[in-house]
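Mind having a look at this structure? Questions to follow.
Apart from one protein chain that is not included, each protein chain of the complex appears where it belongs.
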Amino acid sequence: MTETLTPPSPKDEVAFVRRRLTRSERIAKTLSGAPFTAKLGLLIIAFYLLAALFAPLLSPFGEAEIVGPPYAPWGGENLLGTDQIGRDIYSRLLYGARNTIGIALAATLLAFVIGVGLGLVAAIDRGWIDQILSRGIDVIMSIPSLIFALMLLTISGSSVWALIIIIAVLDSTRVFRLTRAVAVGVAVMDYVEAARLRGEGLGWTIRREVLPNIMPPLVAEFGLRFCFVFLTIAALSFLGVGIQPPNADWGTMVRETANLLQFARFDLTAGLTPMLPAACIALLTVAVNFVVDWFLNKTSGLRDDK
Amino acid sequence: MHPVLRTITQRLLLGLLTLFLVSVVIFIGIQFLPGDFAQAILGQAATEETVRALRAELGLDQTPLVRYFDWIGGLLQGDLGNSFTGRNAGGNDLSRPVVELIGPRLANTLFLASVTAAIAVPLALILGIAAALTRNSLFDRVVNTVTLITISFPEFFLAYILILLLGVIWPIFPTLADVSIGMEFGERLYRTTLPALTLTLVIIAHMMRMTRAAIINLMASPYIEMARLMGENPLRVIVRHALPNAWAPIAAVIAFNLAYLIVGVVVVEVVFVYPGIGQLMVDAVSARDIPVVQACALIFAATYVLFNLVADIVGIVTNPRLLHPR
Partner (left out) sequence: MTNNAPSDLLLNMRNVEVEGFSDRGWQPIVKGVDLTLRRGEVLGLIGESGAGKSTLGKAAMGYVQPGCRISGGEILFDGMDLAKLSDAEKRKIWGRRMTYVAQSAAASFNPAHRLIEQTVRSTVRESVMPGGEARDDARGLYKALSLPDPDNIGDRFPHQVSGGQLQRVMTAMAMSPRPDVIIFDEPTTALDVTTQVEVLSAIRKIVRETGTAAIYITHDLAVVAQMADKIKVMRYGNEVEEAPAREMLNAPKEAYTKTLWSVRSLRAPEKPSAETLLSVEGVDAGYGGGTKVLHDVTIKLPRGRTVAVVGESGSGKSTTARVITGLLPPSKGSVQFEGQALPARMDQRSRDQLRRIQMIYQMADTAMNPRQTVGEIIGRPLEFYHGLRGREQETRVIELLEDIELDDTFYDRFPSELSGGQKQRICIARALAADPEIVLCDEVTSALDQIVQEGILRLLMRLQEERNISYLFITHDIATVEAIADEIVVMHQGKVVEQGDKQSILTPPHPDYTQLLLSSVPDMDPDWLNRRLAES
């Protein structure tokens, strides 16, 4: 072995470098790669948001306005007929988007503020604060959340704020569990230890090292929790203890017009009337679930813009 | 003590502790009720005297600690107090004991839940395992999309679709599930068909997806690849190599979904006017009938805790590490 060997330069080692993309390029690329169901889901969500935002402009009548005889059939002045006291179903569906989605979104956001905050504290602490929080939340979670919500609503009475706070607190337990689990996974990483060894403060470590790395599961969880909250509120309203009349809300609308179902043999549209708000609920949750499903598949594979 | 027994004992004690804490939570919740119970129940027209009498009966003149032990003590003897409804300002007490209200309804709910579980559990396990084993096939993708849609539907939507199709347009099944005591089994089953079917659809979707995920996770273990490399045929790989390790995750999936079933029961009972404990609870919530709400919540929570406990124990007794300690 007399010949000298030049060691290979570290610059030439094989590594997979991605092309840098601008934000709009990245969004376009991501969307073009999405499966049909995810695109459909995004379209539906956009449609709902528009309906919720522009409800007063799009609806011919007011939210609680009595405009005709009770149970008017479809067609004519009332596109989808009227309800049991003569309010326009079509208008109420649009306003219902506002109320139902708005409240669900508010509750989910609040649940995340509580859940992520406490989850991060527990994950970083791993001491007695963690123990107390985790055990306490175990207890709360051993009461089914719909049942717990029913019980608390008995106490508080059904107001919008009570609803939002109760649902948010109960749902934050699940957010807490997930945040804690993924944050514990990240907190044991060497790069977090490296930051601590450097002498970084707790705030910086959480903000720069932990949070960016737990975002993908949290975003997916936000979609799932929104669906869950949305369905829980719909169920409570349907049971008559959620959003209260005269505010339009899909769950309440189903309950109010359920009697029409028995006339389906004579007029199918009558039978469909209570199904409309129920279908509105179902379609949105389906859409969100489609998007979340795609997002989960994507992030469990490769990160970033690939 | 053998580690299996020790672990099971630990879990049982933990379960008891959880139940105790749950009862405390439920009890404390009620203490935050604003205003004066007694006054609220009896109405403004009530005389000072009747209100005071009711306060004494409810123990409102005692400390919360004493009241808790009264409540829990009664509970352990099967006495859940009297319902709030049926009392009036005049002091006539027509209220019934909570136990009497709950008893027959609990039996009805258990009947509905058992019928559902008997259909849903085997079906969901079979579908879930089949989907996991034929991963990414057409069958798997179709089942996946369909179940994703089903879990997105509110329970009452599924219920009304079934009513519309099988109750109104083709009136095969009754849309009112008005079962009563003394009804013959066949008749009872017939009237329970639609609610049971609704619940089955709800549960199957969740359970199937979780079973699929659990099995896929299991089949990715190195020892499964090793079994294949040792020439085991696909059936033996599943039966001999995967199954013995699958009990714990499958039990967890079943427990989770049976617990979910309990929640689904509430809405479905209301839709079909099924005389079960879920409907009772909803009525009690509307009427702010605290003793009934408390009792129902405690029953639901206890069932929930129990299911999880059973799943834990299945996991423990099938774990070779605990069965055969070093």
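The chains carry the letters A and B, assigned in the order they are written, with residues numbered from 1 in each.
Here is the rule we go by: a contact is a pair of C-beta atoms (placed from the backbone, for glycine too) under 8 Å apart; a residue touches a chain by one contact, two chains touch by 3 or more.
Keep in mind the model is a prediction, meaning the values are calculated, not measured.
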| item | value |
| --- | --- |
| Touching partners, among the displayed chains, of the absent chain | A, B |
| Among B:227, B:250 or B:311, the residue in touch with the chain that has been omitted | B:227 |
| Those residues of subunit B which, in the complete complex, touch the missing chain | 221-223, 225-233, 241, 244-245, 320-321, 324, 326 |
| Hidden partner chain, residues of subunit A it touches | 1, 5, 7-11, 13-18, 20, 189-191, 193-194, 196-200, 208-209, 212-213, 301-304, 306 |
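In this section, only the chains that are shown with their structure count from here on.
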| item | value |
| --- | --- |
| Geometric centre distance via CA averages, subunit B-subunit A, whole Å | 24 |
| Touching residues (chain side subunit A, partner subunit B) in the complex | 37, 138-140, 142-148, 150-155, 227, 231, 234-235, 238-241, 251, 254, 258, 261-262, 264-265, 271, 274-275, 278-279, 281-282, 285-286, 288-290, 293 |
| Subunit B residues touching subunit A - in the complex, by the definition given at the top | 18, 21-22, 25-26, 29-30, 32-34, 145, 148-149, 151-157, 160-161, 163-164, 168-169, 175, 259, 262-263, 266-267, 270-271, 281-282, 284-286, 288, 290, 293-294, 296-297, 300-301, 304-305, 308 |
